[in-house]
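Heads up, one of the protein chains got dropped from this complex, but the rest are sitting where they should.
Labels A, B and C are assigned to the chains in the order they are written; within every chain, residues are numbered from 1.
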Amino acid sequence: MATVSTGLPLGGVAVQKEESAADQVSQWTLMRWRFMQNRLSVGALVVLILMYLTAAVAPFLSPNDYNELDTDHAFAAPTRIKLVHGWPSVCPLTQTLDPDHFKWVYEADCERAVPIRLFVHGAKHRLLGLIPTDVHLFGVVDVPPPAEAAPSASKTAAKDSVASLLAGLGGQNVAGAASAQAETKAEKPPRLFFFGADQQGRDLFSRVLEGSRVSLTIGIVGVIFSLIIGSLLGAFSGYMGGVVDNAIQRTIEIIRAVPTLPLWAAFAAALPRTTTVTQRYLLITIVLSLVGWTGLARELRGKVLAYRALDYIAAARLAGSSHLRIVLSHMLPNAASHIIVIATLAVPYSILGETSLSFLGLGMLPPAVSWGVLLRDTQQIQSVLIHPWMLLPAVPVILAVACFFLLGDGLRDAIDPYS
Amino acid sequence: MLNFLIRRVSFMVISMIAISILSFVLIELPPGSAIEVKLQQLRQQGGDMTAEQVRGLEERYGIHDPIQVKYWKWISRAVKGDFGQSFQLDRPVKSLIWARLGFSVLLSSFALVFSWGLSIPLGVYSATHRYTLPDYVIQVLQFVGVAIPQFLLALLLLVLASRAFNQEVGTLFSQQFKNAPWSLPRLLDFLRHVWIPVVVLAVGGTAGLTRIMRANLLDVLGQQYVQTARSKGVAEHIVIWKHAVRNALHPLIMALGTTLPLLISGEVIISIVLNLPTTGPMYLQALLNKDMYLAVAFLLMLSLMLLIGNLLADILLAWVDPRVRLE
Amino acid sequence: MIDTQRTRDDGSTDRSDRIGARNLLEVTGLKKHFPIHGGLLGRLRGYVRAVDGVDLFIREGETLGLVGESGCGKSTAGRTIIRLYDVTDGEIVFHDPMLGKIHLERAGTAELRRVWMSMQMIFQDPFSSLDPRMSVGRIVAEPLVVNKIARGSELRDRVAQVLTAVGLRPEHVSRYPHAFSGGQRQRIGIARALAMSPKLIICDEPVSALDVSVQAQVLNLLEDLQNEFDLTYLFIAHDLSVVDHISDRVAVMYVGYVVEVAPTEELFRNPKMPYTEALIGAIPPPNPRLRSRPVKLPGEVPSPANPPSGCYFHPRCQYAQDVCKVERPPLRQVSPGHYAACHFAETLSLRGIPTLTSAVPAVTMATASSVTPTPAAPAVP
Partner (left out) sequence: MVTTSAVAEAKVSANGQVDNVIELEDLHVHFHTKLGVVRAVNGVTLEIPRGKVVGVVGESGCGKSQTAFAIMQLVPPPGRIVAGKIVLYPKNGPPVNVLRYDRNSDEMRAIRGGHVSMIFQEPMTALNPVYPVGDQIMEAILLHQTTDKKEAAARAVDILGKVGLPNPKRLLGTYPHELSGGMRQRAMIALALSCTPDLLLADEPTTALDVTTQAQILDVMRELQAEIGMSILFVTHNLGVIAQMADEVAVMYLGQLVERAPVEELFDEPRHPYTRALMRSIPHLGTPRHARLNVIEGGLPNQYSQVPGCAFHPRCPVAQPGLCDVYQPALRPVTPTVEVSCFLYHNLDGTPVAAPTQTASSGTGPPLGDALPA
């Protein structure tokens, strides 16, 4: 009976591990796959990319020049967009002083509503810092009001909207008082203030866009500075060991023994005040990095120490590799993913640091614009109570910081699925 | 244990010396000596000093001394509690800082206790109810808590407090208790005011600590000794609270090393926003006015506060984990 | 490959014709002490005497087993011999086929790189010994590339050749370590060690991280490769059965030094050092009918940071005399080829494995007698 075979054909087939696509790919590809599965982190990455793109073309996206003063619109509330003939439009405002509460009140005149147009001509700027142009993605251009656009129904609607607008301002019903003087300054061109205007009537939305250029980049530039110092010293410390390691580690501990913000503040206060915006920007990143490098250095040192003990490093030495080759072709590629994660998680602290310093008046200084500088206006609490939109620059701060944390978390899970 | 303490304390001393040198550099860093600043102010107000007076001041602050002598003069007085004169306020620094430091310590400690008391149960719940709705909610709140700048949270609560609770803000006491001696009503009044800064301070810390607690507890729950405890027949809640949480506390206490600096930083910034009578506002004013002797005294004291906090954390760690004790 | 060996009656192979008379490696008085730092300023507090006087030699073509319990310094000894660590004291003489006689203990970096072409290492952990970011091809090719030995198609051929030799397929070059099982990873590590056609390979517990059935595959592979490429092994392990199986001679270590060296058969049958006796006696024989425990070794291995006086084994030795407490016995030749570090090596009569036949476990006899299983295969339904 030939019922029992040698078992070889059977064994030969089934014994092999199932070949899957995962067997052929590198660690980087595996990480990308794992990262892509984390929808929250991918979402955060998309949001961040959009924010940086926005910052890159900020003037193009701004309807107004961020520095244009307009005392006629001091503390104007966020503009209400009305649909006129199915097209989003803006109503011109008239400014009056409310003598009882000693503040500006505005009334919208929606009979002369002006449509928001795409690709309008406005203030000159350089697209991406290169192409000079005066085209903006959207904005309002003052055009004479269409004569027929004044049915009574729309007028009542306008009244209502004015009332609620004013309710948003301070809760007082001043609509009646204001309407009496409605016609006094009718020639003013209407303005588009998505986020309202500040004390000098500058468009907060445009200022937030402009501020994102400083706030979003200062975080990254600061972390790059920290990374350069931190990775050099950290890797050096871990690889050399001994006295060098000891000295660097003690230095880090001492720097970390000083409370971060007061130290930043002290350094920032010691900076000269008569600098250009660019100089100030660089000095602030350096101040942030002076403290920031310690965390990076410490984590990197830990990684290097862990790698140094691994057998594949010993094997590389036995293969005849030089120290430089070991660092470049074994340690760095392995540490790279960790460095990326550590850096990603350090960026939000840098952003918060700049925002806090500027908020205190120690970071970026006007005329420079950053989210912190914009938020400095909220220090007068009474003003915030009346003009709550002054807090709006905080929204992008929170969004950016939260997205960086989410991104960092997702990256960490992707490189280290078991921890 | 004694050895351990001696080691930590001697590290503290070395750190303080290093920080004092750093601080001294900060005093010297701004262009122009403090006296010149003062003189300028006087001249702006129309006054002036005689050359004699100027020389006297220069003598006192050792303007023409070599730097190490200057440092030595300054530090030997600072050790005795004499941090020099505040030019801005024209008073000795030491008369200005102590009361404010006291409130800072009080606020920070309240916030620390508050955030620990909140983050441990939250972290435990989150870790033991993984992938449930409350766990996700807690995790989302963590992200928000970490992402909101503290000054902003202070502002928001301020708005909320004055709008919704109609509470006066920007102080730790009502008007009638401001300068009154301590009494029970004053204490109650204090507690009624102190909650805003404490909540603000605690939020960021709580978010971070909950994250750490959750991750560590998950780690510990995978350990063999947790299974050992279960295999003895220990009830699940005792397994978690007695056997697992106690071990998960170790990294939480270690995290104080990063929590405390954030706490003190936060305290400084929200005090500025809320205009509390703590170190923050005066420190900021001193920095903005280059009143460096005053500023540096604050910086030194805040650092000392942090170092003492870290020392206490180390002692706590040794108490919680016997392995550290015998190291 | 096996047919080149004569098979003896007991199933062992006689390898006397493949072992040369020349020593390939001679180690004398090798010491490796690791400093213990403590305190705030990292003051020196003492030394861990990981390796504290190792004497051994390895003949060309043989396998020398190095056994001992965890913490006895056997791995450190291996890594110091290959100069992954600096030497605290002692001599390591390597007779390099190309460079001639070399004193490794004072060799410089450039010299070491040349020595490493003929002296390689296989590591214990199949996971941490392969760079996860490198493909198998790059891992195996690295020594050839770094030493500029081969490039282009020559390099590819050599890598394919080595991979085939260890039982992997040449098309595996583009895969990454994570795609392989523990046993396969160990084969990659062996291929990397083989790439330079070394003379001596230090095997640092190459099978102890593997599952039992995979362990046999790797042991067989090592034996095949030794025959095929004329390799010499220093085989470091804690499992006496494995060492017994693969070694021609065995050295036993205890707390940093070698206490006994002898041909395998001689060592296991006729140990001359009480520790060796205890070690052999502690192995549970895979025979349920042999449940007696002749030697019970009390106590625990002392710390190499604070070893006892005299003979390090004396506190646990049932034969210890006063002299053992004060004087550390040197490793000396007791009978031809048998070295022991014991004051009473000649007088003690110690027990090894009783005799070869009775110690052959029931398993092997049973399987040998049951070439055909009792019940035969059934008919296919």
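Observations
Throughout what follows, a residue touches a chain if its C-beta (ideal position, glycine included) is under 8 Å from a C-beta of that chain, and two chains touch if they have at least 3 such contacts.
None of the values given here were measured: they were computed from a predicted structure.
Check B:I14, B:V234 or B:L288 against the missing chain and you find that the one touching it is B:V234.
Looking at chain C, the residues touching the absent chain are 2, 5, 7, 10-13, 15, 69-70, 181, 183-184, 211-217, 219-220, 223, 238, 240-242, 244-247, 264-265, 268, 278-291, 293, 296-298, 300-301, 353, 356, 359-364, 366-368, 370-381.
Summarising the interface, chain B meets the missing chain with residues 222-225, 227-236, 243, 246-247, 320-323, 326.
Basically, only the chains that are shown with their structure count from here on.
Centre-to-centre separation of chain B and chain C, using mean CA positions: 57 Å. If you average the Cα atoms of chain A and of chain C, the two centres end up 59 Å apart.
For this pair, chain A with chain B, the centres built from the Cα atoms lie 27 Å apart. Along chain C, no residue makes contact with two or more other chains.
In the complex of the two chains, the chain C residues touching chain A come out as 41-42, 79, 82, 84, 113, 116-117, 120-121, 123-125, 128-133, 135, 142-143, 146-147, 174-176, 178-179, 181, 189, 192, 377-380. Remark: chain B residues 11, 14-15, 18-19, 22-23, 26, 29-31, 143-144, 146-152, 155-156, 158-159, 162-163, 169-170, 257, 260-262, 264-266, 268-269, 272-273, 283-284, 287-288, 290, 295-296, 298-299, 302-303, 305-307, 310 touch chain A in the complex. Those residues of chain A whose C-beta lies close enough to touch chain C in the complex are 1, 3-4, 17, 22-28, 30, 246, 310-312, 314-321, 325, 330, 333-334.
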